[in-house]
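Just one protein chain is left out here, and the rest sit where they should.
Chain naming follows the written order as A, B, C, D and E, and within any one chain the residues start at number 1.
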Amino acid sequence: MSARRQPIEYADASAEVRAVYDDIMATRGTDWVNNFWKVLAHDPPTLRRIWANIKQVMGPGALDPLTKELLYVAVSASNGCHYCIASHGAAARRQGMSEAQYSELLAIVGLANETNKLVTALGVETDAAFR
Amino acid sequence: MSARRQPIEYADASAEVRAVYDDIMATRGTDWVNNFWKVLAHDPPTLRRIWANIKQVMGPGALDPLTKELLYVAVSASNGCHYCIASHGAAARRQGMSEAQYSELLAIVGLANETNKLVTALGVETDAAFR
Amino acid sequence: MSARRQPIEYADASAEVRAVYDDIMATRGTDWVNNFWKVLAHDPPTLRRIWANIKQVMGPGALDPLTKELLYVAVSASNGCHYCIASHGAAARRQGMSEAQYSELLAIVGLANETNKLVTALGVETDAAFR
Amino acid sequence: MSARRQPIEYADASAEVRAVYDDIMATRGTDWVNNFWKVLAHDPPTLRRIWANIKQVMGPGALDPLTKELLYVAVSASNGCHYCIASHGAAARRQGMSEAQYSELLAIVGLANETNKLVTALGVETDAAFR
Amino acid sequence: MSARRQPIEYADASAEVRAVYDDIMATRGTDWVNNFWKVLAHDPPTLRRIWANIKQVMGPGALDPLTKELLYVAVSASNGCHYCIASHGAAARRQGMSEAQYSELLAIVGLANETNKLVTALGVETDAAFR
Partner (left out) sequence: MSARRQPIEYADASAEVRAVYDDIMATRGTDWVNNFWKVLAHDPPTLRRIWANIKQVMGPGALDPLTKELLYVAVSASNGCHYCIASHGAAARRQGMSEAQYSELLAIVGLANETNKLVTALGVETDAAFR
């Protein structure tokens, strides 16, 4: 029993874990699975559940795939999750995110955090026009 | 000296504050200014500075105006700033955000917060492919 | 058993709770106790413990009393705790905080949140000179 | 296009980036620029904007320079930004912050986070005297 | 299109939304549905998805139902979500949480936030025994 869970490779995975890995690779058209899933694999029901959530939320819908990844990166940057910035940043770049767009995204994340704090600290009342 | 700063209306504002209000209305093509600016007006240098930041960051660039507002709303939702969700949500709707898009944005914010926490708690190592 | 704990007034308090209230009033030179303590009073060991912490941390030391209250207000503003901004803001004003100082404090809180997020998202490496 | 932006050294910087670096060094009376600015330099408008913000907010005003740095360190410590604690901690030490003062600052950051959470979780109502 | 989504009552709900409401009530053995679900109902796929998540995560497992609710309340208290404290606090009380247990839970939430911040700010290295 170690404190930090190690990634479970495909070769070492159970059939139920492999089934999720296979679906991840098929959905993404890749031949590898990133570490997040390999670490979640210690808990197969959570692995299946989180993957099902990602597949539904990030799948086709009213927002285009690039915008979805940009939103994921922005929230992850605001939360300071390096792994998530790296993994969803890679996905956003595959969808076409340019470096200039990434710079603007970061600028918005930074500024939103500044104004969010000022608005909350000042207790600004919501304008009637926004209700 | 009251604990919470009240909005300063145009009629009661100094010339330097009115100049910022005028620029906000001219830039947005509106005939009113929302409460955030009216509360910041107690501190004119901050009023000018934050407005200059917003004007630069949210102005024309590599990301289209709707995407910029969606990112602002997403960060504000992740931070739980009601006023900011309301004000930037209104701006996003003016730029064309549909209710279905807003639902998807919220779903991404929620799920990103879940996976951000799991990734960080599990100390997942960044894959070589993401570096 | 109600969901939200109501303040326990001095007249209704047990002897052990009154002893803490008395010490709060004596330490501060006031004739009333604010709601935070009256709500904590539902759990006397926590009431005593938190008051002992505040008394030690906010008492005389290497930082002057005004600076200590400014720091408390800044952290509370960054965390969006309205009650704490109000109560420690009142304490800071009693120690001499001017409105201009409060404006500058808020500007620092806002800007620090912006740069904290940018630094973390960008994964900036610590300069040798800072180590 | 790499996932993490590398610092841009003076020798490799464009004229517009060098102009900001020069102003940072002149303002601070130093002969080097720390990594935060060198990483922001990938996005010159953001580099200029954030530096202009820092220069205004941290420049002469109603709060003395040491207090300003202490507030910056406190917010950065509360947000867990190591780089920011290191860089603004160094600035605070240059302004005279003693180790005893730093210890008290950290104690306030820790305790404020404890009471901020308790107050918010308990939903304590703001006393009339604080409004 | 209003800024804040109103709860959708059973009488006004579509068949697919009613199916989720019915499952919530059947699973819990109650005859009503709380507002969270009624607001999520504006986005039926999200309503179904979040309910499926809650049902799986909070259902029978290695932790007993009371401990699960205590953990949910603790995270919600740490995040300052009043609605979540109220709703999961009610669930915890139904599972037997006493007021004394709730007091201890809050004390742990407060203290963990204090030590979490101190540990992170101080950059404490993980002991070999914990690795």
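One rule holds for everything that comes next: a residue touches a chain if its C-beta (ideal position, glycine included) is under 8 Å from a C-beta of that chain, and two chains touch if they have at least 3 such contacts.
If you're wondering where the values come from, they're calculated on a predicted model, not measured in any experiment.
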Left-out chain, listing which of the shown chains it touches: A, B, C, D, E
Among E:11, E:26 or E:62, the residue in touch with the chain that has been omitted: E:62
Contacts of chain C with the absent chain, listed as residue ranges: 2-4, 45, 49, 53, 56-57, 130-131
Footprint left on chain E by the chain that the document does not show: 4-5, 7, 32, 34-36, 39-40, 50, 53-54, 57-58, 61-63, 67-68, 70-72, 74-76, 78-79, 81-84, 86-87, 89-90, 98, 100-101, 103-105, 107-109, 111-116, 118-120, 122-127, 129-131
Residue numbers in chain D that touch the chain omitted from display: 80, 86, 89-90, 93, 99, 103, 106-107, 110
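To be clear about the criterion, only the chains that are shown with their structure count from here on.
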Equivalent of A-C within the choices D-E, B-E or C-D, defined by over half of its residue contact pairs recurring: D-E
Rotation in the CA alignment of chain C with chain D, degrees, nearest 5: 180
Chain C and chain E: spacing of chain centres that average the CA atoms, whole Å: 28
Length of the line joining the C-alpha centres of chain B and chain D, rounded to whole Å: 21
Touching two or more other chains - residue numbers and ranges from chain B: 3-4, 49-50, 53, 57, 80, 86, 89-90, 103, 107, 130-131
